[in-house]
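Heads up, one of the protein chains got dropped from this complex, but the rest are sitting where they should.
Up next is chain A:
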Amino acid sequence: MGNGTSRGRPPGRIAAAVGVSVLTAGLVTACGSEEGITLNLYYAPEDTFQTVVDNCNAKAAGRYNIVYNKLQRGADDQRVQMARRLAAGDDGLDILGLDVTWVPEFAEAGWAEEWTGANRDQAEAGVLPGPLATATWNGKLYAATKNTNVQLLWYDDRITPQPPETWDEMIAEAEQLKAAGKPHNILFTGAQYEGLVVIYNTLVASAGGHILSDDGKSVVMDEGAVQALEILKRVTSSGITDPSLTNMKEDETRQAFQRGNGAFELNWPFVYASYAEEQPQDLPHFKWSTYPAVDPGVPARTTIGGYDLAVSSTSKHKPEAFEAALCLRSQENQKFSALNDGVPPSIEALYTDETPLDPTKPVNADDNPSMATAYPMRDAIFAALKDPAVRPLTPAYQSLSTVISKVLSPPSEIDPQKTAEELRTKLTDALNSKGVIP
């Protein structure tokens, strides 16, 4: 700025002008919020979720106004941002978008309000039992399910006309394909992160095992958990996985399959929409099935994902926040999000819903989709959701997940008995907030 006298306005006057405009800006926003209550929603980025928010604001008719604050894209970053602000008692958070694994943590830390009475009844009505379990902790409800998600087995029917029913079959088929010089890889999320834990949790549940006790207080790691380690080891050490396995997250897995680099892909349903967009000519051959089973005749239990909506305990407008959260995840809005953003609903009735987005017009896959056109795989999703695997419910889940993904990496070096023993001690430490997480 220099001495400020030679040209332009003196700095004092500029500072005053800036100060005045800041003050008036403050006054203007203050006036705006006087009209109704502002509810701050902190939720992951979702393309058309603003429309849902707008619909709920219209329905509230001025009683409250929901502001959609988009969190970061990465789940870890979302959690850290909310946790830090809540730990500091920030009362600017009203509605929280929680990944299904965070509810016990936020409940135990005293950051999420319990749902009771009519709110609880409404939040539980018609919800599939698996997703509902993710919103509860110690028998109490701490969130309302917004959407769920479940992985499927994806394959190309030109390579494998029939999907394998068990892991044994899938491994055998992959080895045969390899011998025949065809695309043979089994693609899944093998990087050292939550995705690897999801695969492992599915294998444990499918083998009838447990990582933690049902109350989440002690480590079990039973026979099923060891059997799951054996399968993971076998798949990754027989040359039927991608060389980049330990770097592959959801999107790398999807890309590898689309490049024709695999015979089987274990992934979330978002891959269908991407495939339809990027390789429409091959879409008729892109098929799906429920996860392969561990034991023949015993259906697999697949890990579910998704988001729940909680009311922050620091909120100054809790009754309105409960009401707004219920609106955001209502049946109608879940359907809208399912059709526009590809997030599978947690309300059971929507899986048999036939009416299109705009019920006054005929169904049209391009601009007026129904659940049938947007989710050709909805029967498989629904089948998997009937008896899914829920990741261990414990406030220490984040530490647990970090430890599991570390101990299982790289999966090809698993030594089932030894690895199970290591998991037992490390997970016990993590549950007691004693040990170091890597």
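What we mean here is this: a residue touches a chain if its C-beta (ideal position, glycine included) is under 8 Å from a C-beta of that chain, and two chains touch if they have at least 3 such contacts; residues count from 1.
Everything that follows uses one rule, which is that contacts and distances are computed from a predicted model.
Its UniProt record calls the unshown chain "Carbohydrate ABC transporter membrane protein 1 (CUT1 family)", which is the correct pick from "Acyl-CoA dehydrogenase", "Carbohydrate ABC transporter membrane protein 1 (CUT1 family)", "Hdr menaquinol oxidoreductase iron-sulfur subunit" or "Flagellar basal body rod protein FlgB". In the complete assembly, the contact with the undisplayed chain comes from A:Pro243, out of A:Pro243, A:Pro296, A:Pro319 or A:Pro359.
Mapped onto chain A, the interface with the missing chain covers residues 76, 79-80, 83-84, 87, 105, 108-110, 191-193, 243-247, 255, 395-396, 398-399, 402, 406, 409-410, 429, 433-438.
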